[in-house]
Structure formats: C-alpha cells, structure tokens
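Dropping the structure in here first, questions after.
Every protein chain but one is kept in place in this view of the complex.
Moving on, here comes chain A:
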Amino acid sequence: MRAARVLLIAVGVLGLAFGAYVLVDTVALKRLPGLALWIGGAIVLHDAVISPLVFGLGVLTRRAGHRVAGSIIVTVQAAIVLGSLMTLIVLPAIVAQDLGPKNPSILPLDYALNLGLFWLALAVASVLVSLWFYVRTRRANQRPSRIQS
C-alpha cells in the first residue's frame, strides 16, 4: 500500500509538472491570468452558487413534501436535477446558436424546443412514477395493519 501510494503521488506530481510546463510552453503568458480566473471562477461557481442551490432545493422539496413518502420526494428531486443538468449543458448551445454558427450544419436542431419537451417529459414521468410509488406505499402500509403510515 505504502509503495503504491508513493508511486501514485510521484507520478501525479510529474503529471502536474508536465501540464504546467506544456501550459507555459504553448500558451502566451498574458493568457494565463484569464485561465486562472476561469479555474478559480469554476470553484466559486460550484461551491458558492450550485451547491447552496442544490442544498436549498433538498430542504424545500423535503419540507414541501413532508406528508408524502420519501420515494416520491426523491422522484421529484431526481426530475429537477435531471432537468437542471440538461439545461446547464444545452443552454450554451442555445446561446451559441443565437450568436450565429459559422455554417448551417453546426447546431442545426431546435435546442430550446427540445429542452422544453425534455422538461415536459420529466414532469409527466415524475408524476407517473410518483403515482406508482403512492399506490405501492398505500398497499404496503395497509396490508399488515390498518394503522396509518
């Protein structure tokens, strides 16, 4: 274990050093602050914006759904996460399309419409899955005894 750890860390440090070398060797120095800003910005964006939003979403959905089964809350959370993730990936495509691609074969689809349809499909699917969970939970709770869940 110890040898493997030392080897991994040594290889990693070499990789880091090589990456840094390639960076200063091939990228103009005046571009590097911009890159550092993007790397720092990515950390801040994740830790200070995305994570608190996700945390807030978790709290809100659990409170809003305190009377329903956990599986239904998780279903709704999953749908929101899926939709948000897809939006995160597709939104730049919509912006780039709006700015005008260099030729018509780049970004040829109606991404905004497809994204809307995707959200719609998620809404329908989460309602159906929730209903299924609801029915299943009721049956499971009613079978052994008549006491409420």
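Keep in mind that, in the parts below, a residue touches a chain if its C-beta (ideal position, glycine included) is under 8 Å from a C-beta of that chain, and two chains touch if they have at least 3 such contacts; residues count from 1.
Just so we're on the same page, contacts and distances are computed from a predicted model.
K.L.:
Missing chain's UniProt protein name, "Heterodisulfide reductase subunit C", "Molybdopterin-binding protein", "Sigma-70 family RNA polymerase sigma factor" or "Putrescine ABC transporter permease PotI"?
P.N.:
Options "Heterodisulfide reductase subunit C", "Molybdopterin-binding protein", "Sigma-70 family RNA polymerase sigma factor" or "Putrescine ABC transporter permease PotI" narrow down to "Molybdopterin-binding protein" for the missing chain.
K.L.:
Write the list of chain A residues that the hidden chain touches.
P.N.:
Touching the missing chain: residues 1, 4-9, 11-20, 22-23, 26-27, 31-32, 34-35, 37-40, 42-43, 45-47, 50-51, 54-55, 59, 62-63, 66, 69-71, 73-75, 77-78, 81-82, 85-86, 88-90, 92-93, 95-96, 99, 101-109, 111, 114-115, 117-118, 137, 140-141, 149.
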